[in-house]
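Could you have a look at this structure, given as structure tokens, before my questions?
A protein chain is absent from this complex, but the other protein chains hold their places.
Chains here go by letter, A and B, matching the order in which they are written, and residues are numbered from 1 within each.
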Amino acid sequence: MKKIMLSLAACLWLGNALPAAAADKKTVLLDWFVNPDHGPLFVALERGYFREAGLDVEFKGPADPNDPPKLVAAGKADLAISYQPQLHMQADRDLPLVRVATLVATPLNSLVVLKDGPVKQIGDLKGRTVGFSVGGFEDAMLGAMLEKHGLSLKDVKLVNVNFSLSPALVSGKVDAVIGAYRNFELNQLDILKKPGRAFYVEEEGVPAYDELIVVANRKDIAKPQIAAFVGALERGVQFLVNHPDESWSLFIKERKELNDELNKRAWRDTLPRFALRPAALDRKRYEAFAAFLKKQGLIEKTPALETFAVELE
Amino acid sequence: MTSPAASVASPSPPPGVSVRDARLSYGDTLLFDGLALDLAPGRWTCLLGPSGVGKTTLLRLIAGLEQGADGQATCGDGLPAHGRVAYMAQQDLLLPWLTLRENLVLGSRLRGDRTRETEARADGLLQEIGLGDSGSLFPRACSGGMRQRAALARTLMDRRPIVLMDEPFSALDAITRLQLQDVAARLLADCTVLLVTHDPLEALRLGHDIVVMTGRPATLGAPIRPPASPPRPADDPTLIGEHARLLGELARAGEESARR
Partner (left out) sequence: MNGYLGSRALVRPIIVFAGLLAGWQAIVWASGVPPYILPGPAAVVAAFRKGADLIAQNAGTTIVEIVAGFAIGAAVGAVSALAMSYLRPARRWLLPVLVVSQAVPVFALAPVLTLWLGYGLESKIAMAVLIIYFPVTAAFYDGLRRTEPGWMDLAHVMNASRWAELRHIRLPAALPALGSGLRVAAAVAPIGAVVGEWVGSSAGLGYLMLHANARVQTDLMFAALFVLAIIGCVFYFTVDSAVRRLVPWQAESHPEEEFR
């Protein structure tokens, strides 16, 4: 009995004596399968920036992109990569989520048509079919774009094509798709030899927003590990901007299946869009976007910004 | 009104049936070879033997139902047997989705030659066989005895001159069995009947000729012709001695096959 107590005491003492050596395990849920949008994260991972910040980060991909924020809100994961428009809706539904960093600082979403298709300008969409994947706000964005050109959602037929955007467009089953990422789907269409043409949402009546952000549970934001994570992310972006080719090698190092033409081209197109200062928060932009969503009827209230988006010190 | 059963036989006299060179084997077991059997026209022939000896197969050969056996079954008048045979098995084979009356007219249904006369004959037969009030019942609502009666009536419906019955009453209780034996004997008086049975008493009651089939490979004994016309009463003293002899013969055959 004495022996057991002694060894237990020894373990406890050892455990307390080595806090720095044992890294903090953090689960980060990605919004989608690993793709070039996650560049800085994997650069930071491969360069050891998370480890140096005392974090043992594990990235997990979801089955359904709508799940990660919910799981963070429920306390089942530490951080999630999510979307700013989604965040506003989640805040409206009182999910305890807070944006702590920005990953991609521009919209990636666009309205895409086939270059030699019948739609040459947005006005041509009247009476046509538009495919979308269920993001929850794509119809609102489309509505704003149509309004700018004198049309409304009633003038088009919306069809949910569940992320199968390029095939739907290429097969001619829809005349346009919304929810296509300008760095991804456009390249995909090029590779399929059916080049597309994009109308960028922020140029057509939708206020600018951050496509990809990092969210945490409200009760965690004061924890030093969150600030440490954001710090490591910033170092990742920094390295990526300075060494883009080496960063690509780091990205595909443990993920050989991503070394294909599509990802290469997407990588190149995403580079200028990463947030150079991930922690920084543009209050005015967020408030303007909230007002836009409220006008479109997607959210009922606009809570104070600090409750769902902060700039960590 | 004349009983429909009275005209149960077809207008011309029923033919006799001759089976020659019957042969059957299952795998490497030879059941019988070179068998010859004669069914006398207009008379009842009872084929008596222990279970498994091959009597059902011989009957099915005559019915044209046995693909695996060799042998010819020809009729005395030179015409083929097929189309002139009625068949009754140990199970009643009543279709559960049809009423008793509809089961009776199954043959006409299948051939598409149903007429008003068919319906009338069916009703008459039901009456004759004691099921006059039960025509609209479904088989599931009837007792085993009732169902076998219905099967017997069905066998009579098509007025076929050759009737082949495979242990038709063995699943019934003793009293019902005796009753149905009498009814069958009466209604099938003008047909050439082959009755396969393992019960010597039944053979003695009903058969003009009794042929015993025993052994492996099976052989047929010479026909036994008891006196008096069937149906013979069960308590007829002349039968008792014959009954005991037949039982002994069957028992001996049973012992031999058990030893093998």
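To be clear about the criterion, a contact is a pair of C-beta atoms (placed from the backbone, for glycine too) under 8 Å apart; a residue touches a chain by one contact, two chains touch by 3 or more.
From a predicted model like this one, the values you see are computed outputs, not experimental measurements.
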(request) Please pick, from A:Q121, A:S152 or A:S171, the residue that touches the omitted chain in the full complex. (result) A:S171
(message) Looking at the full complex, which residue from A:A105, A:L146 or A:V161 touches the chain that isn't shown here?
(response) A:V161
(request) Would you mind spotting which of B:F32, B:Y87 or B:F169 touches the chain that isn't drawn? (result) B:Y87
(message) Looking at the full complex, which residue from A:L95, A:I213, A:L250 or A:L281 touches the chain that isn't shown here?
(response) A:L95
(request) Considering the whole complex rather than only what is displayed, give the residues of chain B touching the chain that is not shown. (result) 60, 63-65, 82-83, 85-87, 89, 91, 93, 95-97, 106-107, 109-112, 138, 140, 158
(message) Could you pull out which residues of chain A are in touch with the chain that's been left out?
(response) 64, 66, 70, 73-74, 86, 89-90, 93, 95, 131, 134-137, 157-162, 164, 167-168, 171, 173-174, 298
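Definition applied: only the chains that are shown with their structure count from here on.
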(message) For chain A versus chain B, what separation do you get between their C-alpha means, in angstrom?
(response) 85
